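Shown next, in structure tokens, is the structure this report addresses.
Omission of a single protein chain aside, the complex is shown with its protein chains in their original locations.
Naming follows writing order (A and B), and every chain is counted from residue 1.
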Amino acid sequence: MNKADYKNVYVFIEQREGVVQSVALELLGKARDLADALGEKVVAMFPGSGIADQAQDLIAYGADDVILMDTPVLKNYITEEYAQAIHQLIVAFRPSIVLIGATTIGRDLGPRLSARLETGLTADCTKLEISEGGELMMTRPAFGGNLMATIMCTEHRPQMSTVRPGVMQKREKDPSRKGTVIRFEPKFDKSRFKVKLLESVKENKGKIDITEAKILISGGRGVGCKENFEKLAALANVMDAEVSSSRAMVDAGIMPHERQVGQTGKTVRPNLYMACGISGAIQHLAGMEESDFILAINKDKFAPIFKVADLGIVGDVNKIIPLLTERLSKEIKK
Amino acid sequence: MNIVVCIKQVPDTTEIKINPVTGTLIRDGVPSIMNPDDKGGLELALELKDKWGAHVTVITMGPPQADLILREALAMGADRAILLTDRKFAGADTLATSHALAGALKCLDYDLIVAGRQAIDGDTAQVGPQMAEHLGLPQVSYVAGFEMKDGKYIVKKETEEGYQMLEVEAPALVTVLASAYKPRYMNVSGIVDAYGKEVEIWGADKIDVQENQLGLKGSPTRVNKAFTKGLKTAGEVFEVDPEEAVGIIISRLKEKFII
Partner (left out) sequence: MNFELTKTQQLFRQMIREFAEKEVKPLAAEVDEQERFPMETVAKMARLGIFGIPIPKAYGGAGGDNIMYSIAVEELSRVCATTGVIVSAHTSLCAAPILDHGTEEQKQKYLPKLASGEWLGAFGLTEPNAGTDASAQQTMAVEEGDHYVLNGNKIFITNAGYAHVYVIFAMTDKSMGTKGISAFIVEEGMPGFSVGKKESKMGIRGSATCELIFENCIVPKENLLGKIGGGFGIAMKTLDGGRIGIASQALGIAQGAMDETVKYTKERKQFGKSLSQFQNMQFQMADLQTKVEAARLLVRSASFKKDSGIPYSADAAMAKLFAAETAMEVTTKAVQFHGGYGYTREYPVERMMRDAKITEIYEGTSEVQRMVIAAKLFK
């Protein structure tokens, strides 16, 4: 293998029912930074069916080239169908870097591809940089978020990485950007298609996604009961925020699991994380310490949460929150 | 029906703490456990055994101490246990690990291979699909339900929005979610018998793999550096009455343009 034969930063554009997923645009934004550092191009690999009209959008979000694979075979994601298409594309175009969103689709496709290509893959990266030698440095959490590792793949190409949704920044859409759309037609070996999609079911369990929220008001043991969580909800209403919680409150049946922040719940990084009555066990910190601004309110001034908080208030959360709600709703009316 | 379940021994990451002074991981005294998703996978296999009389083999790659999780699997109801252990496997990344396991699986009869979605020490979710690729098997990851119908597998896969139902031709590989399969406890009688059974020890010479695909040599990725995130420096902490506290909060949030 001659490394010089491999060029450019490729992004797998994940679409579901024809809708390009946010993580793909985030990856285009990151790929742009990496490609600029390398002096190379950003290429979008865009599989699907009836999606050609969206190619220009990908250019607007940072792609230089879009390789379109528009065929009914690729309408819905199925491992082998997609693996064949992307594998042939990679063999034909020889990318240096391949980025894939760490979704249920990307985490299924990525390892299948890396094994077929006999190259390395680093999962769930939270940081991507180019080293002085022009290699990709992929940083990811391990041991339940307790350890960070920077991983490199220097002797194999492409360098592959899956990236957590919500971590990278998408660029401002620039409709005036110019780029090239290339059509690529994979040759499918249908004898290897052994999985058939019977149905896709959307479950609306009143699901909210706390990872998408800009402001999270998170309650823990110090909030205590359901009635007090209503007070958090009232504040959330005023601040256009979502309510989340620590594991203790989920275990106690007060909050549903999908609102749990922490190692066994979700990892969040909102602009503001308000930790209300949360002591800050390491498992909880692992899920929120990347937040931009952390405000902690807790009775116990020795609570570990204060060690990561940008602003800490020692006091009774159940007194402070209603007062804050009142003051803020007045401010907003003004 | 022959089922092979791939399991891994992992440190119980919920027990890992960070030394508040040095910022390094404290790994002493952290118990080793069977990886939760793998245990869910074993439960799926044992439920199929209860229902259809399947023969369940468990296999793990690891140091000799990994014997413990194989005994646990036997006490839960597995029929056969294999420990893949060899210095040549050391330093493997996910790709090299998948080659070693696939090399062993090639020496076994199977209709279904079950693995956990991911291990709690690495959280990569890569080894399952990589093994499927080496073995040329169809794969389904994030499995939360499994039935058999007319010789095919009807598999429920969880997605971000809900779930999919997939029809899969056998043989196949599935990776299982712990949340979908609450593992049974070891049975007392099974525990009494567990150490009387044989755990087969397989080295690199026993499996169908090229040596350059194993261990450090077969690993395309390298850990360049590992570090704890360190301790974030604490911000200001105020101990004041609620009125004053609210004032401080509002002014600080305004400063940061959050409100």
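To be clear about the criterion, contacts are C-beta pairs under 8 Å (C-beta built on N, C-alpha and C of every residue); 3 or more make two chains touch, one makes a residue touch a chain.
Computed from a predicted structure; not experimentally measured.
> In the whole complex, not just what's shown, which of B:1, B:108, B:170 or B:186 touches the removed chain?
Only one of B:1, B:108, B:170 or B:186 touches the chain omitted from view, namely B:186.
> Quick one: which of B:48, B:75, B:137 or B:180 touches the chain that's been left out?
Touches the omitted chain: B:75.
> I need the residue numbers on chain B that touch the omitted chain, in ascending order.
For chain B, the residues touching the absent chain are 68, 71-72, 75, 185-189, 191-192, 194-195.
Following the convention adopted for this analysis, only the chains that are shown with their structure count from here on.
> Within the complex, which stretch of chain A touches chain B?
16, 79-80, 83, 103-105, 107-108, 110-112, 114-116, 118-124, 137, 141-144, 146-156, 192, 194-203, 215, 239, 263-264, 271-272, 282-283, 289, 293-295, 297, 301, 306-316, 319-320, 323-324, 327-328, 331
> Spell out the residues on chain B that touch chain A in their complex, using ranges where they run on.
11, 13-14, 16-18, 25, 93-95, 98, 120-130, 132-134, 136, 138-142, 154, 157-169, 172, 219-229, 231-232, 234-243, 245-246, 248-250, 252-253, 256, 258-259
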